[in-house]
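Just below is one structure, and these are the notes that go with it.
Just one protein chain is left out here, and the rest sit where they should.
On to chain A.
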Amino acid sequence: MPSAPSSPRRAAIVGANRIPFARSNGAYARASNQDMLTAALDGLVARFGLAGERLGEVASGAVLKHSRDFNLTREAVLGSRLSAATPTYDLQQACGTSLQTTLQVANKIALGQIESGVASGVDTTSDAPIEVNDDLRRVLLAANRAKSTAGVVKALAGLRPGQIVPEIPANKEPRTGMSMGEHAAQTAAAWGISRTAQDEITVASHQHLAAAYDRGFFDDLLTPYLGLTKDNNLRADSTLEGLAKLKPVFRPAGYPDTEATMTAANSTPLTDGAATVLLASDEWAAERNLPVLAHFVDAETAAVDYVHGDEGLLMAPTYAVPRLLERNGLTLQDFDFYEFHEAFASTILATFAAWEDPIFCKERLGLDGPLGTFDKTKLNVAGSSLATGHPFAATGARIVPTLAKLLHEKSQRDGTAGRGLISICAAGGQGVVAILEA
């Protein structure tokens, strides 16, 4: 048993497994979060021969979660082929969930607290929890508290027809009542993001993902599930002309003169899926002759005041990245790959625009000059969320291994080290960004 190192070591990304992502109410309509997470874990166990092994921990989480799933990750591990002695916990940070679980597991490995761990995330919008509304809930709880039959009858006398309407989880911010798409449409309008630029990002995402599948990139990152062998949101034949025909779906409130630009194609669809990443110390990997694809270098989480502070809901990564760069003595241009979660094509374009804007960089980010631009041919080269779909909590654990494998391929090919940047925006005005190296 190695002792805790005096200075932190870097956690290794050994490999990964996810199930194909499925558009909502489709292939995985009857699969629960626990089903999907268990399947993804079992695929990971099989890939790395971990049946019966006790890992340091499994950290996972879901955004849309039934109350009975309070111990979702633990239940999934108990149903998986991992040793039941593997501890777990649930974590939830909206779309940043599984980049945050990666950060947690990586940090524990870095500190020598654990030697191995799985970071993951899962989400279903098909098997979503439906609750009774607050009125009905209060009546039922009052009836439950009543100590006499008369009391129960009295409490139930408060029942009204309107209480039958259930609470269905909605993709909207509790403090603004606006959907995420409506928020993003405002940001796009504020930054003057064009429809064409968004559609170009979208087409590139689909084409890159299709090419990655064609070259077998996902053969050791993915295991089929319930008849799906690929993400079923993928449209390999997507073209700018085709996308131009779609009607916008989100209007930017407060920008009456601005054309709506966000469509069902350049916004991510509701998606079901699960993803896992295996992290470990270099020693743990070496003992098992397992590969090290890349190392987890550093990460930063930011939050913005989108309620009162005049900042876009999904703009937190714009703040997180410069802080991460400064801490690591890097510039925005110092990366070989850029993996930006495409919540909406407009979101990453607004982020890029902000970094090129001297006023924003000075006033909001406190920088001397603009962060600048970077070579966009290095952006999402194996496709991203617009093509794969976006099961909220699973996206980080999709992106981390994608980047790790890209870096590994580069180092195998060129014999040179590489570095990549990950950026994920999240509901609630938060964002998680990270650096990997190989």
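We take it that a residue touches a chain if its C-beta (ideal position, glycine included) is under 8 Å from a C-beta of that chain, and two chains touch if they have at least 3 such contacts; residues count from 1.
In the analysis below, contacts and distances are computed from a predicted model.
Peer 1: According to UniProt, what is the chain that's been left out of this complex called? Choose from "Amino acid ABC transporter permease", "3-oxoacyl-[acyl-carrier protein] reductase", "Carbon monoxide dehydrogenase" or "DNA-binding protein".
Peer 2: Going by UniProt, the chain not displayed is called "3-oxoacyl-[acyl-carrier protein] reductase".
Peer 1: Tell me which of A:A12, A:V45, A:L91 or A:A394 is the one touching the absent chain.
Peer 2: Residue touching the absent chain, from the options given: A:V45.
Peer 1: Among the options A:P161, A:P174, A:G216 or A:P256, which residue touches the chain absent from this view?
Peer 2: A:G216
Peer 1: Tell me which residue among A:S194, A:T229 or A:Q333 touches the hidden chain in the full complex.
Peer 2: Of the listed residues, the one touching the omitted chain is A:T229.
Peer 1: Could you pull out which residues of chain A are in touch with the chain that's been left out?
Peer 2: 39, 42-43, 45-49, 51-52, 81, 216, 218-220, 222-225, 229, 288-290
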